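Below is a structure I'd like to ask you about.
Note that one protein chain is taken out, while the other chains of the complex remain in position.
Chain nomenclature is as follows: A and B, assigned in order of appearance, with residue numbering initiated at 1 for each chain independently.
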Amino acid sequence: MAKKSFRQAINEALAMEMRRDPTVILMGEDVAGGMGAAGEDDAWGGPLGVTKGLMPEFGRDRVLDTPISESAFVGAAAGAAATGLRPVAELMFVDFMGVCLDQIFNQAGKFRYMFGGKAVTPMVVRTMYGAGFRAASQHSQCLYPVFTHMPGLKVAIPSSPYEAKGLLIQAIRDDDPVIFFEHKVMYDDEEEVPDEAYTIPFGEANLTREGDDVTIVAIGRMVQFANQVADKLEGEGIGCTVVDPRTTSPLDEDTILECVEDTGRLVIVDEASPRCNIATDISALVSERAFSALKAPIRMVTPPHTPVPFAAELEDLYIPGPEQIEEAVRSVMGAQA
Amino acid sequence: MSDAAAPVSGGAIQAITMPKWGLAMEEGKVSAWMAEEGAAIESGEEILEIETTKITNVFESPIAGTLRRRVVAEGETVPVGALLGVAAGADTPDAEIEAFIADFQANFVVEAADTADAPEAEAITVAGRALSHLRMGPEDGGAIVLVHGFGGDLNGWLFNQPVLAETQRVYAMDLPGHGRAEKAVGGLDVAALAALLADYMAAVGTGPAHLVGHSMGGAVALKLALDNPDLVQRLTLLAPAGLGRELNVDYVRGFAEAERRKEIKSLLQQLFADPELVSRDMVNEVQKYKRLDGVNAALRTLADTLFPDGHQALVMKDRLESLAMPVQVIWGDEDSIVPPAHAEGLPANVRLQILEKIGHMPQMEAAGEVNRLIAEFGS
Partner (left out) sequence: MLQLSKEDLVRAYTQMRTIRDFEERVHEEFAGGSIPGFVHLYAGEEASAVGVCMNLNDKDNIASTHRGHGHCIAKGCDVKGMMQEIYGRRGGLCGGKGGSMHIADLSKGMMGANGIVGGGPPLICGAALSAKTLGTGGVAVAFVGDGGSNQGTTLESYNLAKVWNLPAVFVVEDNGYAESTASSWSVGGSQIKRAEAFGMEGFEVDGHDFFAVYEAARDVIAKARDGGGPSLLHVRLNRYFGHFEGDAMTYRPDGEVDGLRQQRDSLAIFRQRVGETGLLDAAEMDEIDRSVAGLIDEAVGESVAAPPPTRDDLTTDVYVTY
């Protein structure tokens, strides 16, 4: 088994599913690039090169460059999904949801319910999220809580290359609309990824560390930071269980509750803005259903309630990091009677 | 094994170091000491419990002497090769012990995890089927071929292959539907698997070999020995299928269907006498395997073929006595997958080893004992 980057894992998942199923198509701005231009074909292969090589293999009929016109092509993905294709639409940055959200949540996400269970809409919207790229307020948000809030949508947020490949193949084979989040600073992360196709089922959390004292639930890139903290504190005799929910809709409530029952302490790490994010949602879940297991108040590690800033010094302050997670873990340990 | 001896006088100061169990192991955690400082220890005596990410296992002392120091405390994690303890004569002065420890620590270098020359599993095509195998050991050693069981793979021999490969050529392979082998298993029954194993041995040039088969792989190895005895110099069957009708079909079916972590964990725990041995990484690896396209279908097909109606289709017990090569059967008395009762009434040409308080995975749960039984058998 070879080490592969997050970028390769995504590319491989797309290529394998396109080989396996002729109804899988890709569309998005510059997913190949160079359409209609005199220069190189497949010029970009996606803005960060994630879809490079797919157009040469599958042709322009299945790897469709689009105008910069998110409403039209995201809606087209929804319409195509309802009529026999399995489109994977690339919304370059999730921050652009403002110009196409209707097609995702009022159309694709509601077809099945509004139409009395008679619609199947197997579309995937792949989208980049997250801070750390010095990309400022309109290219750095998380926004997955918005989609998690909307019935009819599934939301997957892989935390590593292995997770990315398995969750994306699952997303493509899934018969419901899936919003698939890729953290833009993780594309060069590497780990061992099988060459074969495999699927990771939605709604089953992954325990990336196991310990007896504190449960840390972390989302997406934050899983890495939580793992770092867990490894550091293990040496001091503080055992942390790190829960990566993998999907926020569906959410593996049982695993989170069981881990909190076991440890009695909970820290939630979420890169999304702090009001109505996944941290508040999980906090409410645990408060309602596992309150008596808690030995200390729940701690949430999130950015401040501000847009994502540009200046490196500010953005570094904005992003939740291992130091804040460690402080939160120590504080819930300190609250022990 | 002799009775515990009195403290030994004289003898050199010897290091007891963290073993390397499997290619991926980089470090281990001392979960318990089973010998006190000052106690006499025998070579082969269980003196430590070591937890790796894969499994917790007992560590048998490679040396004899008096345990003078426990250098690593219970609960500590140290790299492969690190000093765990020191044995010496009971009368060796403390100062010399301290000096030995200081010298060892000063010169200890952590071995790089994946050295370039570490052997890796390779893809190989045999009789038109894409398989995977791993070869270890010296070119001129006698050959041992390891055949895994239902749902297993070549990595399951991690405690055995490197140890056996110190003196022998040791081959481990993935059968179809398993590990990194192709997942098409249509039409493969025990006889077909045995024929494929013979083709594999020819393809890699093992020559006549000591065949070691576990569980389903035991049935395959036995079938090959019956069909093609020239290829089999010696035969070791670990908790083998093929010696009786019964098996734990709930386990087999459950394993073929399981997807969620908890289901897989509780199934794996049935494999061991001590369920605590099942680690998070072991569960993760099985889960990763089962997520591959085609694996669950392959396991279902194999189960339907090999164990139709919940019973083993092929029972070869009454043919054991026809075998001319040395044969041994090793079974854990707490095996809850294939009944150890199948070992009752074996013919006289078969050596039987029942291991106490061991489950269906003696090669893991009693790795040292099984390695010794394999290495010594027939040599």
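To be clear about the criterion, contacts are C-beta pairs under 8 Å (C-beta built on N, C-alpha and C of every residue); 3 or more make two chains touch, one makes a residue touch a chain.
From a predicted model like this one, the values you see are computed outputs, not experimental measurements.
Partners of the chain left out, restricted to shown chains and counted across the full complex, are A.
Set against the missing chain, the residues A:I10, A:L85, A:I200 or A:V269 yield one that touches it, A:L85. Check A:L14, A:A77 or A:I325 against the missing chain and you find that the one touching it is A:A77.
When the missing chain is restored to the complex, the residue among A:E12, A:D95, A:E163 or A:D176 that touches it is A:D176. In the complete complex, the hidden chain is touched by one of A:T51, A:Q107 or A:S159, namely A:Q107. Residues touching the missing chain, restricted to subunit A, are 23, 25, 61-62, 64, 66-67, 69, 71-85, 87, 102-103, 106-107, 110-120, 151-152, 154, 174-176, 203, 250 (touch as defined at the top).
Note that only the chains that are shown with their structure count from here on.
Work out the mean CA point of subunit A and of subunit B, and you get 39 Å between them.
By the touch criterion given at the top, residues 180, 259-261, 280, 288, 291-293 of subunit B touch subunit A in their complex. Here subunit A touches subunit B in the complex through residues 1, 162, 166, 194, 196-201, 204, 207, 210, going by the rule given at the top.
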